[in-house]
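Quick one: this structure, given as C-alpha cells, is what I'll be asking you about.
The complex is shown incomplete by one protein chain, all other protein chains being positioned as in the whole.
A and B are the chain letters, set down in written order, and residue numbers restart from 1 in every chain.
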Amino acid sequence: MSIDKNSRYRSSHEWARKDGARVVSGISDHAQDALGDIVFVELPEVGKVLKQGEAFGVVESVKAASDVYMPMSGKILAVNEALSGDPALVNREPYSGGWFIAYEPTNPSEWDGLLTPEAYEAEAGKE
Amino acid sequence: MPFIPNTDADREAMLAAIGVKSVEELFSDIPAAHRFPKLGLPAGLSELEALREIEALAAKNLSASNSAWFLGAGAYNHFIPAAVPALASRGEFLSAYTPYQPEVSQGTLQAIFEYQSMAAELFGVDTVNASHYDGATALAEAVLMALNHGGSSRPRVMLPAAMHPEYKEVLRTYLAAFSVELDEYADEPAAAAKRVDARTACLVASYPDFEGRVHDLSGVADPVHAAGAVLVVNADPIMLGLLRSPGSMGADIVTAEGQALGNAMNYGGPFLGMMGATQKLVRKMPGRIVGQAADHDGRRGFVLTLSAREQHIRREKAVSNICSNQGLVMLQSTIYLEALGKSGLRAVAELCWNKAHYAAKAIAAVPGYAVAGGTFFKEFVVKTPVPASEIVDRLERRGVVPGLALSRYYPARTHELLVCVTEMNTKAQIELLAQSLKEASV
Partner (left out) sequence: MNLRPEPLAFELSSPGRVGVALPKCDVPASPVPAGLLRPELRLPEMDELTVVRHFTRLSQKNFSIDTEFYPLGSCTMKYNPKANEVAASQPGWKGAHPLVADERNQGSIELIWRLQESLKAIGGFSAVSLQPAAGAHGELSGVFMIRAYHLARGNPGRVKMLIPDSAHGTNPASCTMAGLTTVTIPSDADGGVDLDALRAACDETVAGIMITNPSTLGLFERNIEKIAKMVHDAGGLVYGDGANMNALTGVLRPADVGIDVMHFNLHKTFSTPHGGGGPGVGMVGAAPVLAEYLPGPIATRKDGTYAMAMPSKSIGRMKAFYGNFGVLVRAYTYIRMLGEEGMRRLAESAVLNANYLKARLEKAYPIKYPRRCMHEFVAMGNFAEGVHTLDIAKRMIDYGYHPPTIYFPLIVPEALMVEPTETESKETLDAFVDVMLKIAEEARTDPELLRGAPHATPVGRLDEVAAARCPVLCYRG
C-alpha cells in the first residue's frame, strides 16, 4: 500500500492535497486495490457546491460500486476528464493521473481535521 | 411422484447418511404449533386429468383463434410464425436461469445481444436493455430514470392526456412515494414541448397515442432539450417497421410494449417491456444489459455488463430493483424479428396500415358512423350512433370483436369505439365488421 505523504485522508479512503488555493482529491492506493479494476468513475458537474462528507461521485469495478465523499466542503472547479476514456488511471496512478476533482475549499479549516498520512496508514492497515 | 423421484428406500438411505431418524426431524427448527398444517388443497391429479380440466377452462374464453378480431388497445393480435414458439420452447432456453455464468450461457447471452441490436435499430437509439415486465412498467421506469437524471430541482413530468389509461395508473403507483407533478397535455406534443421548463424532468410522447393518432414528433426534441429536459417516447414497435424512429427525431429514452413482436395476447401477459436510451444515459438505465467481450484466446463472447447499476451490487442505491425480467418473451421477439427480417417487418406494418385505412373508409361509409381525423397507423376511433358498449356486447356474441368501447376507461365517452386492424384481418372480415356495425345501429 502506497501513501502520498503530501496528502491528508478520510477514513473512507479519499485523499486531499493542497494545490495553490485549490484542493485536489482522489481515492487512495489502498482503496483502488480493494476495488480491483476500475471500469467507470462518475464525477460531479463543475460549479457544484458540496459539503464535507457528501458523496460527490461513484467509482465502479465489475463487481462493486462505491460512493466517494468530499474530504472538505467546496465548489467544484475541475474534474479529471481523462478518467472517462481511461478509468484504469485510478489503478495505475491513484495519487497523480488518477485524481478525481479539484475544488475551492469553502471551509479551509476542515483540513486540520483530516487524517495525516501516518494516521491513515495505521487505520487502513488494520482492514 | 413423477417430479419427486426419491423413493422411500432412497429416503431411508439419505436419512441414515445425515444421521437423523425421520424427515420430520429435519424440520425441528419450525415452531411446533404451526408445523405441517392441513392446507385444504384437493388431492393431486394425474397429468391427463389436470390437462383435461385446464382445457375445459380455456375453452370458456372468447378467443381470437375463432373470431373476427378488431380489439387492440394495448394487447394486439398479430401473426406468430411457427418458428418462434418452436425454437423458444427448446428446453435449453426455457429451463436456463439468468446468464450469470457466461461460459455456459452463451446461447441466451448472444440472443439478448442480438435483441438489443435489433431493438436499438428499430428505436433509433444507442442501447436497449434486456427487458422490463411490460410496456407500462418500462414507461414508469423511464420516467423514474428521467427524474433521477434531472435531480430534485426537476419534479415535473409532462404526459399526453391520450396515453393508455392503465399506463397512467401504473405510473401513479410507481411515483406515489415521491413529490412529482404529473402534468397532462391535450395538444400536439410539439406545442406542449414549448411549455417544458427548468422544473421539468421529461416530456413523454405516445407514438401513436392511445386513440391511434400518429403525432409528428419532428419539432418536439429541440425545445425539450433547450430546457434541459429529456424526451421519452412510448412507441408501437410494429409501426416502427415502417415509420420514422423516435431516436431519429431526438428521443432520449424510448419504451414500447413488445408483445406484438411474436407473442400471443395471453389475457394480458407475459408481455415484453422494451426500453432503450442514448449513450449518455446508458449508466442511468435500469435492467440487465449484455455486452460483447473476449476470452484469453481472443474468442468473442457475451456477458452481462454495467452491473454496478443493479440491485445485487448497489442495493439501496441501485437505479431500480428489477431482477427477473421477461427473458423468454424477449427471446420470442428476437426470433420473430430475425424470421421476418428487414422486408418482413416492413410488410407486416404495411399490411396493418393498408387494412386499417381500408377499414376506416368502409366504416365511415356506414350511415351513422364517423371516423376521427388525423394520421393513424392500425387503430382509430369511430363515433357510433348507439352506445359503443352495446355494439360490442351484441357483436361479440356473434364472433365479431369490434374493438374497445372507450366508456370502459372514460365513462362519458359512450359513443366511441377504438378499432384495431392488423395483418390478421382479411378483407372479408373487414366487410363483415362494417356490415355488422350497420346492423347494430338499428
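In this text, contacts are C-beta pairs under 8 Å (C-beta built on N, C-alpha and C of every residue); 3 or more make two chains touch, one makes a residue touch a chain.
Owing to the predicted nature of the structure, the values given are computational and were not obtained by experimental measurement.
The undisplayed chain touches these shown chains across the complete complex, A, B.
Looking at B:A13, B:A191 or B:A226, the residue that reaches the missing chain in the full complex is B:A13. Although one chain is not drawn, the whole complex shows that of B:A146, B:L328 or B:A388 it is B:L328 that touches it. Seen across the whole complex, the unshown chain contacts subunit A at 37, 39-40, 60-63, 87-88.
What we mean here is this: only the chains that are shown with their structure count from here on.
As a whole-number value, the distance joining the C-alpha centres of subunit A and subunit B reads 43 Å. Taken together, the subunit A residues at the contact with subunit B in this complex read 39-40, 42, 58, 60-65, 67.
By the touch criterion given at the top, residues 283, 307-308, 313-314, 317 of subunit B touch subunit A in their complex.
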